[in-house]
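Only one protein chain is missing from this complex, and each of the others stays in its spot.
Labels run A and B following the written order; every chain starts at residue 1.
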Amino acid sequence: MNVPVTLRVVALALMCAALPAHAQRAPLTAADLPAKLSPNVRQVIARLGDSLRAERLPDEPLYAKAAEGVLKGAAETRILGAVRALARNLGEARDALGSGADAADLVAGASALHEGATPAMLIQLRDAHRGAGAREPSLATPLVALVDLLARHVPAATAASAIDALVARRAPSEDFAALRAGVAQDIFAGQTPEAAVTQRMRNIEARPRP
Amino acid sequence: MTDAVLVRRVLDGDSRAFTTLVDRHVQPCLRFATRMLGNSHDAEDVTQEALLRAYRALATYDPRSSFRTWLFAILVNRCRTSLLQRSRYLRRVLTDDDALRGAVLDDESAATELRIEIGRALSTLDPDQREAFLLKHVEQLGYEEMAAVTGAGVSALKMRVKRACERLKELLGEVNDVTS
Partner (left out) sequence: MMSHHETGHEHDVDARPLGRAITDLREPVPVRAEWRASLLHRVAALPIPSPQEPVARVWRFRPLAMAAAGLVCALAGAGATALFFTVRSNRFAATDDLATLTSSMPLPGERSGHPPVRFVFVAPYASRVALVGDFNAWNPSATPMRRSPDGRAWLIDVPLAPGRHVYSFVVDGDLAADPAAPRSGDDDFGMPSSVVVVGDRGPRT
């Protein structure tokens, strides 16, 4: 569809006339599901989104995941499978992380579960976070670091205990970022993911607590 | 008659169609739950719970996807919840009674002993590894289906199955040769 020139000109004029003052990106809804998806599949995903929202879980990630699948040319059954898995992981993440977890926490938690973390690990992480009396950084920081390590094929137990240790030490977010970057570097240099994490954690723990 | 057609019939009011669905799928469900939880009592409870939930949620089943996958996703979830609720990982060894109930009938003594040994070995596995191993090698799901059932990614699942096999071989006294 070629956008008619007249419409563009009109639009430009309107644009100059009145801009919403503090407009945010509109949150994704089921209406944003790509037209390429068949109506049946869209309906299933929309219903899934409805039931997530009813449980106060974020539904945006579902629509983003479906859109990603369409862009990547995946078969609809595969897309549906991925969306369902994500919905389940969001629920499990909330079961593990508790009702205090915000959307970013839940999305990170769901990613962690998808990459191989267990619900028990998330519970452990949440408890360590509480036990350390930590409010800064938020739970999302260690969760995201956990996902990153898992995505690099660090064995789940090793990754989880490394992150727990950092949380228990009340490490600032820079330390989590440094661990991730350091592990990436070490893997690039030829170390196994597990060895990279173990070594970095040994160095960190040799330091005095902040 | 396909599963999808049976589901349609249930939704239209034919409850006998659900009986047929149950009879089609209950064997693998019960088997998975029994191997996963380590005893038939819990397995029966969990399987029944899963089938009831499936019934209640039947309207959300998408006929374009596999019913087995959908049902197993519910079952796997129930098994996990059961394990979490007990807040201990499986440590019990199958009792002789349980072993006998499931044993191959033609060679009782050997099967019972083997069953106990396997049960013990399985119980030492991390639940996620046990789950992945059972889905792959006992229920013989493909990795894509396993991903849909468990919510984990394919590479994470492959890793779990690999670790589980390594550990089981160790425990069962299998010598790892280079080709395995």
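Operating definition for what follows: a residue touches a chain if its C-beta (ideal position, glycine included) is under 8 Å from a C-beta of that chain, and two chains touch if they have at least 3 such contacts.
Because the structure is a prediction, the values reported are computed rather than measured.
Annotation for chain B: contacts to the undisplayed chain at residues 10-11, 13, 15, 18-19, 22-23, 26-27, 30-31, 34-35, 40, 43-44, 48, 51-52, 55-60, 101-104, 111, 114-115, 118, 121-122, 134, 137-138, 147, 153-156, 165, 168-169, 172-174.
Interface with the hidden chain, as seen from chain A, comprises residues 1-3, 7-8, 10-12, 14-15, 18-26, 28, 30-35, 42-43, 46-47, 50, 61, 63-65, 67-74, 78-79, 81-82, 85, 104, 107-108, 111, 114-115, 137, 140-141, 144, 147-148, 150-152, 173-174, 177, 180-181, 184.
What we mean here is this: only the chains that are shown with their structure count from here on.
Note: centroid distance chain A to chain B, computed from Cα atoms, is 29 Å. Taken in their complex, chain A has these residues touching chain B: 40-41, 44, 47-48, 76-78, 80-82, 84-86, 88-89, 92, 113-116, 118-120, 150, 153, 156. The touching residues of chain B, counted against chain A in their complex, run 60, 62, 64-65, 69, 73, 77, 80, 84, 126-128, 144, 147-148, 150-153, 155-156, 159-160.
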